[in-house]
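Comments concern the structure below.
For this view, one protein chain was removed and the others were kept in their places.
Naming follows writing order (A and B), and every chain is counted from residue 1.
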Amino acid sequence: MQDKIHSSYKQLEQKSKYTNLFLRWFLYFVLVVFAFYFIFPLYVMVVTSLKTMEEIRQGTLLTWPSGLNFDSWLVAWGGRGYGAGDTFLKPYFWNSIKMVVPAVFFSTFIGAMAGYVLTKWRFKGDKWVFLFLLFGCFIPYQAILLPMARTLGVLGISNSVIGLVLVHTVYGIPFTTLFFRNFYVSIPSELVKAARIDGAGFFKIFFKILLPVSTPIIVVTIIWQFTQIWNDFLFGSTFSFGEAAPIQVALNNMVLSSTSVKEYNVDMASAIIAGIPTLIVYVLAGKYFIRGLTSGAVKG
Amino acid sequence: MKTLKIEELSKNFGSTEVLRKINLEIDEGNFLVLLGPSGCGKSTLLNIIAGLETINEGNVHIDDYNVSKVEPKDRNIAMVFQSYALYPSMNVRENMIFGLKQAKVSKEKIEEQLEKVSKFLQVDALLERKPSQLSGGQRQRVAIGRALVREPRIFLFDEPLSNLDAKLRVEMRREIKKLHQQLKTTVVYVTHDQTEAMSLGTNIAIMNHGVIQQNDTPENIYNKPSNTFVADFIGSPSMNLIKGNLKESSNKVSFVTHGSNIEIPINGYDFKEKSNLDNKEVFFGIRPEHIFFKKSNEEDFEINLRADLSEYIGHEQIMTFNFENQEVLAKFPSTVKIDLSKNTKLFFDLTQISLFDAKTEERI
Partner (left out) sequence: MFKWLEKNLPKIVMAPAVGLIGWFVYGFVLWTLYISFTNSKILPKYELWGVGQYIKLWGSRKWLIAVDNLLIFTALFLIFCVVIGIILAIFLDQKIRAEGVLRTIYLYPMALSFIVTGTAWKWILNPTLGIQKMFIDWGFENFTFDWLVNREMAIYTIVIAGVWQSAGFVMALFLAGLRSVEDEIVKAAKIDGANLFTVYWKILLPMMRPVFFTSFVILVHISIKSYDLIVALTQGGPGISTTMPALYMTQTAFHKSQVGLSAASAMMMFMAVAAVIIPYLYSELRRENAR
């Protein structure tokens, strides 16, 4: 039996070489096919936005544009220059910025403090408090839309950027707390104990000891919150429709407005403009983006 | 015919060279231990033998056939891993027969093998359990069982005992030794525990930085280390290496340290080459256990050294002496009383010494 094994070694070598080669090719083939599926819409968006309507009607989705024609981008961003009915993204883009920056800041700050207390200043029932906050990650927001609309009305900040800042700050807290808590759990409590023995107080410990080592989780949290708030449509469309609308709402209105002929090139340019900030963040800080995604992905 | 032969084998991961020109041969039924510090390339070498890593240069032969490009499953080997690597979703029975099933062995044969091996390793009562429901020692047995049922030509072990506690480790070590005595299968066994290596191996290959330093019987590794690395690595505490020079006059060789009048005669030493000895810079090597507090042998060399430190370790104590400002350690029974900071009379057993060239660090 031993001899039989030996005489077949040569064949085995050959066989394993060929099956491996075949497998590799198959693998790359499938991966590349899927890569095309995923890249296809982005490609179509970009080339369409660079075409004229004439080119769009003549060519297909895949045809290359005749040149770098950024007209539709300009229209999408700044409009055509006539008054009524001329919707364009520029003001809404700024609305979104004005909404995102404070909302990200406040929710990150509150989450950091909460995470700090929940891990380093444990008190009785802190586990339940965490669970209490955590559940906020999961609720379907439809269950709070009605009272929220009324509350914003009573506070006099419905249909305003401030209102949206409040909404996004509040519903960001469960996620930011989750991020910071999970991060601070892994930082040895001895550090904090040592500082307490040295007489450092609550805030001093936070700012001098924890904050300096928190850069990665701050980055993760900011990226997560930025992406979520920038991409939000539900809150934006429910609580803010006119002047104060954020960019996603404006994009949707622009695409839906059935004024004259559908201008797909302008639609695509608008979609790219609305998507570009988060795409840039993804490309530049993909690692942090994915970390946030896998730990906070519970949000839809 | 050698069961396993490795020729001029080199391996690198990217730009880091992990194995360099390894040559190894193992006879049928031998138990080869690969011993070396962490990161020296032991696991890599074992993986290459198993076919789990590719080779950059050189060849691996099993029974004189070049298997360098043969798949692991066709090499007729079995391997036991440090983490046991049991399949967590399968129970013990499924774990043990998985390999046979893949090889399409008949049902009756599988059952027969399973029964034989599980009885032999006393895991027959655990067959329906999942690995997570087993103790460390039981997992280890199952892992060995999984290797045994395949009746391989060569057993490969990668630090199989290092996840066990000290007591269990000694037990399992004995069982592996018994196993080998009964089955007489060729074994390659990786460890960084020298006691394990000494007690199990019929041969030990000491590795450092991807190079085999010495491949020899345990006795020779201990008594005749081929360089200072091996001398230092084996033994606990390790061999004293005293720096000094050789002196040769009228065919008598002796060892002196710089600026001292102590002269140790080198009489019965088996030099590899007996020329150019005069004035050669050397390390004089003597193991702590070959330094005595009373004369036991006519040839013993008597010397007076100051005791600086005593470490009590139960049945023994380790004493540190000052030899011309170099530390010399000795191991005595803990019943012996030696005063610190005083000169003590000691006896070196000169039949057990080693000499190394101070430049090349090789044995001379």
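Following the convention adopted for this analysis, contacts are C-beta pairs under 8 Å (C-beta built on N, C-alpha and C of every residue); 3 or more make two chains touch, one makes a residue touch a chain.
Keep in mind that this is a model prediction, so the values were computed, not measured.
Asker: Hey, which of B:Phe81, B:Phe120 or B:Phe293 is the one touching the hidden chain?
Answerer: B:Phe81
Asker: Out of A:Val75, A:Ile173 or A:Ala195, which is the one that touches the chain we can't see?
Answerer: Residue touching the chain left out of view: A:Ile173.
Asker: If the hidden chain were put back, which of A:Val117, A:Leu164 or A:Leu210 would touch it?
Answerer: Selected residue, touching the omitted chain: A:Val117.
Asker: Can you name the residues of subunit A that touch the chain not displayed here?
Answerer: Missing-chain contacts on subunit A: residues 23-24, 27-28, 30-31, 34-35, 37-42, 44-45, 48, 56-57, 59-62, 110-111, 113-114, 116-118, 121, 123, 129, 131-136, 138-148, 150, 169-171, 173-174, 177, 201-202, 227, 230-234, 237-238, 248, 251-252, 255-256, 264, 267-268, 270-272, 274-275, 278-279, 281-283, 286, 289-290, 293-294, 297-298, 300.
Asker: Which parts of subunit B are in contact with the chain that was left out?
Answerer: 47, 50-52, 71-73, 77-79, 81-83, 85-90, 98-99, 102-103, 146, 150, 158
Methods note: only the chains that are shown with their structure count from here on.
Asker: Could you give the separation in Å between the centres of subunit A and subunit B, each centre being the mean of its C-alpha atoms?
Answerer: So the centre of subunit A lies 55 Å away from the centre of subunit B.
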